[in-house]
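One protein chain is absent from this view; the other protein chains keep their places.
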Amino acid sequence: MATLWSETNPYLGAPKGDTDFARITDNVARVAEAAKPPMGWYIAFAIALTMLTGFGASLAWVSWTGIGAWGNMHPVAWGFPIVNFVFWVGIGHAGTLISAILFLLRQTWRTAINRFAEAMTIFAVSCAGVFPGVHIGRPWMPYYMFPIPNQMNMWPQFRSPLEWDIFAVGTYFTISLLFWFMGMIPDFATLRDRATTTPRRLIYGIVAMGWRGSSRQWHRYERAYLLLAALATPLVLSVHSVVSFDFATSQAPGWHTTIFPPYFVAGAIFGGFAMVVTLAVPARQFFGLKRLIEIRHLELMNKVILATGMMVGYAYGMEFFIAWYSGNPYEVFVFVNRAFGPYAWAYWTMIACNVLIPQLHWFQKVRTNVWCTLAIGVVINVGMWFERFVIICTSMSRDFMPANWGYFVPSTIDYLTLGGSFGLFFTLFLLFCRFLPMVAIAEVKGAHRDAHANHGGHGGHDHSHAPETA
Amino acid sequence: MPTMAGTAGMITLTRPRQLEEPQMSEMHHKKPESQEDAPLFGLLAEYNTPSELILASQKVRDAGFTRWDTFTPFPVHGIDRAMGIKMTRLPWLVLGAALAGLSLAIWLQWWTNAVDYPWIISGKPFWSLPANVPIMFELTVLFAGITAMVGMLVMNGLPEPAHPLDLKRRFARATDDKFFLLVETRDPRFDEVLTRSLLEKSHPAALEDVPEDRTTSAQIPTGLIYGLIVLTAIAVVPFALFAKARTTKSRNTRIHAIADMDSQPKFKTQRENLIFADGRSMRDPVAGTVAQGQLRDDDALYLGKVNGAWARTFPSQVTPTAELMDRGEQRFGIYCAPCHGQSGEGDGMVHLRASKLGQGWVQPSNIHQQYIREQPVGQLFNTITHGIRSMPAYGPQISAEDRWAIVLYLRALEKSRAANLGELTAEQRQNLK
Partner (left out) sequence: MADSNSRDKKSKSQHPAKGSGHGTSSWGDVIRNSSDTHRLFVFAGGIGGVALLLSVALGMGDFKRFQYSYLVAFMWTLSISLGGLWWVTLQHLVNAKWSIVVRRVGELIAANIGLMAILSLPIVVPALLGNSDLYVWVDSHRMQENHVLHQKSAYLNVPFFAIRVVVYFGFWFLLSQHLLKSSLKQDSEKADTQTVRLRRLAGPAMMGVALTLTFAAIDFLMSLNPMWFSTIFGVYYLAGCVLAIHASLALTLLWLQKRGVLVKTVSQEHFHDIGKMMFAFTIFWAYIAFSQFMLIWYANIPEETHWYLLRAENGWLKVTWFQLIGHFILPFAFLLSRHMKRSRTALALGALWVLFVHYVDMYWLVMPTTFVEGPEVHILDLTCWVGLTGVFVAAVAYRARGLNLVAVGDPRLETSLAFENV
């Protein structure tokens, strides 16, 4: 362990530069420029690659032998695959919220973490997208999902929420990718201008597209950024709402309830932020980014976690109350079954992880402690996975006809697929950390106090003289 | 690194910056029409803080320059106003794209699900606006977002592989921590002396001449062109193959990449089976054998024949009772009424529909006709069993006992139209009144 933190770690030590701006540049750029990352990166990458291989192997096995390799059975025909899908899509939401919504709300603290979080979104949505692709049983026929003219004269069923999912997740992935890439253009330019080897110069140069920081270009860039942020905000709300429609449009008790859209969105942000902090704590430590990703950023994220956790708790409460209020015995049964039926262990895990443990964040000492932040982040991710498990598997295992009731048991391939998806995520993430600018260099500089020109009594945040009339 | 100078344009954008020597010695390695005699492109002023840049920009703006720009590592707040940059038209472009996406989504879902291939699903209307809203929203955002990004790049003139500023070593810090201002000679108000002094008044950290770029070729490298041609050619091949496959015939079987369970190793009815001499999959029963329950040696019951002639009475196994009559009525309703009608007149639903279609349909017989009424029960039984003219055989579908029940019911139906008053009992005659 000591070697991971030794002087040979190119990410540690004071960043070079005679101005704050230069130091910010160096702090972030040197991570991407290091010729060889420390051993720790290789170890983590090896583990991630192994998990990714497991993922590939389990998916190949399922494609070869069929869906029977999973634990899906009657009546729980939707098992792990959709739980994993909703889980990963949810995690992606934090990135867009940090990028887009916090941008619209002028929260400059987001600049330290937004690049990181956006990358997480892309990778999480990639993981998510795998599951609908393979769970259809004949993954070589995905073209059915898209409105492509074909010899059968068939079109997709646009009245189905599963079809809406294709468009929602597809749009989300595309827009997130564009947003992420656009944000990186100025930083690619920075890396290009600092590059010492030809391959790096060429590659960063091509993706930077010749960006030179012209203010006229910045003007349009800023406008496009604002437009993308304004578009991404309702988009991120719509994506998880559409995912919730997968369940809420049905007639199944426990699924068909009007609060699902905002509840799922709040839950997604909740889980997503938990993943962001889970990754931010080790990343800032290991990559020497503690000066940029400060405790106050972690604290603010923990506050968002607490707030969205309360929203999720509110939704749990409303579901419960209205189930009773509706007088529908099947609806009541669903909730009684969740808490006291055969899956009670999953339900109470969910409650403990999502409702009880996050309450610790009311205390500032907990919010500002990195280990607590990390631990609670992991706990919440577990809890959010279980929430989807409870909603899907518990409800389906006790459906309308008692003769149909059954207990779903995941198969080995199920576990391998779930674990392996983390492999895909971490592989991509580690590659991102290694080669791409992990922090939005230009944005952090823009939020820095030196960035604001003090001219003629206008603008700036720390003045104490009278402003002009607007 | 000197070998890279002066060849392809793309490489210039990646010109190394950390040279320990100034550029002059490097330029001596170049070919003629060199950088040495390059005319002035513009004047570049460098500043250490955003405020200085803002002040300088205001001066340049107020002096009426138009061909000038500033370069900063991050967007400087207030620089737009200081430079007099007008609001971009990009939002309008994005709005247009959003509306295009919205229209496409509405049209797509309407045309595919309500016009081209309408089909009922869960009782929803063919064109279900509430169900179409999510995709309407997504396509609006997709089109708008792509346009915002691509529009921004295009309007910014990106990618911009080469620019004279790339030759200035100090300019590399424009993406790091320094702020630059460039006034181009192309500007009508440009005057080398006056403009220089104007810039000097803003106290820049450095003020440099920017020569035009004579080292970068304006042409795309030949390697790249050839590469693109080759790639395009390769990319066309699959489509050419598809086109050929769609328009020609072949004696070969189709390439069946994913077998699924499409070709199963089993013997279907008309398939070849080489185990047998005659090569047929369907086999006759062994000669001289009868399957169990298939003996049917009672002609009266199974064929309606007695001593070779049509039976005139019901076979001994079938007793005409009220229950048999009810059974016959029920079976008639199932098997016979669709064509012959409930009353037996030949006006069943199938006849009504088929005669409307007018495709050469002959009306089913009216069983009340004289010649049918005169037929012996055995003959009726035979007609049901083996069919007649266009009527198919119902023997395979209906058991012998049930067929006799139907015959019983037929006789009752016929009687209903052809009864004499004399055949009624006194009580029945009373009811008629």
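Assorted remarks:
Order of writing sets the labels: A and B. Residues in every chain begin at 1.
By our rule, contacts are C-beta pairs under 8 Å (C-beta built on N, C-alpha and C of every residue); 3 or more make two chains touch, one makes a residue touch a chain.
Everything quoted here is computed from the prediction, not taken from an experiment.
Check A:Ala57, A:Met73 or A:Ile259 against the missing chain and you find that the one touching it is A:Ile259.
Among B:Val133, B:Val150 or B:Ala354, only B:Val133 touches the chain left out of the display. Remark: the omitted chain is touched by one listed residue; of A:Asn114, A:Thr190, A:Ser241 or A:Thr349 this is A:Ser241. Interface with the hidden chain, as seen from chain A, comprises residues 106, 222, 226, 234, 237-238, 241, 245, 248-251, 256-262, 306-307, 310, 314-315, 318-319, 322, 325-328, 362, 458-461, 463-464, 466-467, 469-470. Think of the hidden chain as still there; on chain B it touches residues 95, 122-124, 130-131, 133.
The definition used in the following text is that only the chains that are shown with their structure count from here on.
Of all the residues in chain B, the ones that touch chain A in their complex are 10-11, 13-14, 16-18, 48-51, 53-55, 69-80, 83, 85, 87-88, 90-91, 94, 108-109, 112-113, 116-117, 121-122, 124, 128, 131-132, 134-135, 137-139, 141-142, 144-146, 148-149, 151-153, 155-163, 165, 171-177, 257-258, 260. Within the complex formed with chain B, the residues of chain A that make contact are 17, 19-22, 25, 138, 140, 147, 153-161, 163-164, 167-168, 170-171, 174-175, 178-179, 181-182, 186, 189-190, 192-196, 198, 201-202, 205-206, 209-224, 227-228, 231-232, 234-235, 238, 241-242, 245, 441-443, 445-446, 450-455, 458-459.
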